[in-house]
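The other protein chains are all here in position, but one chain of the complex has been omitted.
Now for chain A:
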Amino acid sequence: IDYTGVSSDSPCYNCAKNFTWNTTEPCVCTVNFTLLQPNVFMYYGLSNFYQNHRRYVKSRDDRQLNGDLSALTDPSKECEPYRKSGDVSIAPCGAIANSLFNDTLVLYYVDSNNSKIEVPLVKKGIAWWTDKHVKFRNPAGNSNLTLAFQDTAKPVNWAKPVYELDPSDPDNNGFINEDFIVWMRTAALPTFRKLYRIIQKKSGTTPTLPNGNYMLNITYNYPVLSFDGRKRMILSTISWMGGKNPFLGIAYITVGSICFFLGVVLLIIHHKYDNRNTSADIPS
């Protein structure tokens, strides 16, 4: 669902228009939609966002993210110009971290009597297991994250420092915050989607998301209009084969039929050629 708010009839139009970085009060807009199938995975998608730009891709410090203490206070040069804020080094440094997607999406189910029931969104398990447990680590030596990050500054665009990304859950805070990890895995193409939340299947036969009307509540923080970008929320189910992927199917059918067609053609050619060949061989 495109909630960027380009056209004036979009509910987020005002939020998009009146955006400034220094608002303290988040702009909230609400989009109504109807959901027909039962879906499980919730993504946010961005378009025209060059996460694969070279300057952007390399603007990170993997040592810092791995909890290296020296890198925490002295990040790699690659992080420029998001390396230091004043004299204090930024944690996490770099352009990728700085531009962390910070819209908050909340999904509500509007049941028959128009009351909103919040759909429970699970925010764990959205990042690669290896990333969360090996590649990303909070600075060692201090269990209190506030103290661990005390010599660092928050990224310029962030509203709150890294140790407050998810204060409710210490396993999901700091560098090992899964939203953060997901964002740090730079996308291959300018139009991409990232896993935002998982809506877990309920026990029994009840569908994960019952048919009916839903409401998406968006805390609109992330500006994309400046570079002509788009934001979307995607809900998708996944099979063992991954998500819906029409291309693979079409491609298989196409290649298969081309092969079959060629097979028939070549069979015919082969038969013709075979006759000619044997007759031509006799004199020699």
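The rule we apply is simple: a contact is a pair of C-beta atoms (placed from the backbone, for glycine too) under 8 Å apart; a residue touches a chain by one contact, two chains touch by 3 or more; residues count from 1.
Here is the rule we go by: contacts and distances are computed from a predicted model.
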Candidate names "Transport protein particle component", "Queuine tRNA-ribosyltransferase accessory subunit 2", "Alkyl transferase" or "Phospholipid-transporting ATPase"; UniProt protein name, chain not shown: "Phospholipid-transporting ATPase"
Given A:130, A:143 or A:168, the one touching the chain that is not displayed: A:130
Touch criterion as defined above, residue of A:5, A:45 or A:174 at the omitted chain: A:45
Residue, one of A:31, A:153, A:195 or A:216, that touches the chain absent here: A:195
Touching the absent chain when the full complex is considered, from A:2, A:62, A:103 or A:164: A:62
Residues from chain A at the interface with the omitted partner, ascending: 40-41, 43, 45, 49-63, 66, 76, 80-82, 95, 98-99, 125-128, 130-131, 134-135, 157, 182, 185-195, 198, 223, 226-228, 236, 238-245, 247-248, 251-252, 255, 258-264, 266-267, 269-270, 273, 277, 281
